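Missing here: one protein chain of the complex. Every other protein chain is in place.
Up next, chain A:
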Amino acid sequence: MSAALVSMTGIVKDFTGVRALDGVDFTLRPGEIHAVMGENGAGKSTLIKVLTGVHAHDAGEILLDGKPVRFNSPGAAQAAGIATVYQEVNLTENLSVAENLLAGREPRLGPFINFRAMRRKAKALLDDLGIDLNVAAPLSSYSIAMQQLVAIARAVDIDAKVLILDEPTSSLDRDEVAVLLGLMRRLAAERGTAMVFISHFLEQVYDICDRMTVLRNGKLVGEWATADLPESELIGHMLGREAAALEQLERSVAGHEVADEAPLLSAKGLGRKGSIAPYDLDVRRGEVVGLAGLLGSGRTETVRLIAGADRADSGSLSFDGAKVAGHNPRTAAARGIAFCPENRKTEGLVGDLTVAENMILAMQAARGWARTIPQSQRNRVVAEFIDKLGIRPGDPDMPVKNLSGGNQQKVLLARWMLIEPKLLILDEPTRGIDVGAKADIQKLVAELSGEGMAVLFVSAELDEVTRLSDRIAVLRDRELISVLESEADMTTERIVDTIVAGGGSE
C-alpha cells in the first residue's frame, strides 16, 4: 500500500456550541478515488472545508505528503495543490472557455494577453484530457456538465495533487455523468491525482470509488474498501439504523385504492411553444402520477403549466370539474393546486425568513396581507408540522437558509400541506438530500395519496418514480410520449425502453 498523500487525524471543529467534527480521521492515498459518505449534517462538508482551508480546525492534525500543514484560507490550500470543484460551477460564464481555463495565468505579449497562445494552450490542455470543446466559445454556451469538466480541467492544470469534487453530478444527466466519471478515472490512472468524491447517488459512488469513509453526527463510523461494503450496510452505517426503513416503504406504498371517478385534473392539448409540446394528462384523486424522462425532457415544463407557474399558449385545463382560466400560482393555490418547485433555493424558500415564516407563506398569501394568521394558530400549526415532518433543528425562528437540504425540503412541503391542497405537485423533491429525509418524503407522498390527495411526482431517479407511482408519464425531447398504466409497466426497464422507443418514432 502506498503512503498516504493526505492524512487527517483527530480533527475537531466547533461552531457556536455545536461540535461539527469530533475526532475524525481521514486518509487519502495517491491515485485513489475516495468517497466521503454520510447524511446531511454528518460533517462531510465541514471535513472538506477544513481540508480546503475554508474553516480552521480546532484540534487534530493534517499531514500533506507527510508534512504537517494548516490552511488558513482556500488560497493556501490551493497553493499546496488541493483544488475543489463544487456543485455550482465557480467560473465566469460570459468569458470564453480558454479564458476560464487560464484566468490568472494568461500567456502574455508584453503587457497584453496573447489570445492566440492562450487558445492554443487551452486546446492542448483539453485535448490531453479528451474533452472536445471550442475554447473560443463563451462558457455559457455549454451545458453545466461541460462547464463542470472545464472546472476540473482548470484544477488539473493548476497541478492539483488532490481534487475534491463536491456533488459535481447532481445537475447532470446520465450521459454527462458518464463523461465526468470517465475523466475522473483517467486522472486517477494517468496522473495519479487523488480525488475526494461526494455524491448522493450511491450508484455513482459504487461505480467509481475505491474506498469510502462514512461519517455520522460529526463522528467517524469507519473506512472501507468499496468492494467490502454492500449498499445495504453502507446505508445502515450512514443512518445509524438498519436499512429496513427503505424496504418497509416499498410495502407501504404498494396497493392503495385510487378513487374510480372523473379525473380531478384533466389537461387537453396543454402546451407552450419552445418549452413543451401539447399533451393530454389526467390525474385522479388519491393517485400518484410520476413523470419520468431525462434531464431536459420537459418534466419540469409539464408540471409548471399545470401549476400556473408558466402560461400555456395552447390547450385547456380543467380542475375539480371546472374549466381553469386565468391560471397563475395564486389562483392555482386558491383552487387547491400546490407546487413545490425543483430549485428550493431560488424558487422555493426565502432564505432570510425563518422556518415558521416560510411555512405560513402560502397560507398567508392566500389570506392577503391584511388578515394576519393569529399568533396562537400560527405557533400551533408550525409546531405541528415541525413535529410531523421531523424537521431538525426544530426551531421555528431559525433562518431557513441555515437548515440542511432535506429539512429545507420538508419546510417547503409543510408550506403547501398547510393549505390542504387537492393536488400536490412535487418537482424533484428528493434531489440533493440525504437518505433519511428521502425516505421520509417518499413515505409522506404515499401517506398523502392514501388520504385522497392527488400527487404529480417528478424525479430523475427512476426507481423512486416506479416505487411511488400508480401511473407514469414518460417524456422525451420536450414531448409526453407515453403514459404507462399497468402494474407490470412500473419498472425502470419499461421506462428506459419507452424513452428509447420514443426516439425511434421521429
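One rule holds for everything that comes next: contacts are C-beta pairs under 8 Å (C-beta built on N, C-alpha and C of every residue); 3 or more make two chains touch, one makes a residue touch a chain; residues count from 1.
One rule holds in what follows: contacts and distances are computed from a predicted model.
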Notebook entry, point to check: What name does the UniProt record list for the absent chain among "Ethanolamine ammonia-lyase large subunit", "Helicase-associated domain-containing protein", "ABC transporter permease" or "Sulfite reductase (NADPH) hemoprotein beta-component"?
Noted result: "ABC transporter permease"
Checklist line | From A:M118, A:A362, A:A460 or A:M490, residue that would touch the chain that is not displayed | finding: A:A362
Next item on the list: Among A:A79, A:V350 or A:A383, choose the residue that contacts the chain missing from this document, as touch is defined above.
Entry: A:V350
Next item on the list: Out of A:R311, A:R330 or A:R380, point to the residue that touches the absent chain in the complete complex.
Entry: A:R330
Next item on the list: Could you please point out the chain A residues that touch the chain left off the display?
Entry: 16-17, 307, 309, 329-330, 332-334, 339, 341, 346-353, 357, 361-362, 364-373, 415
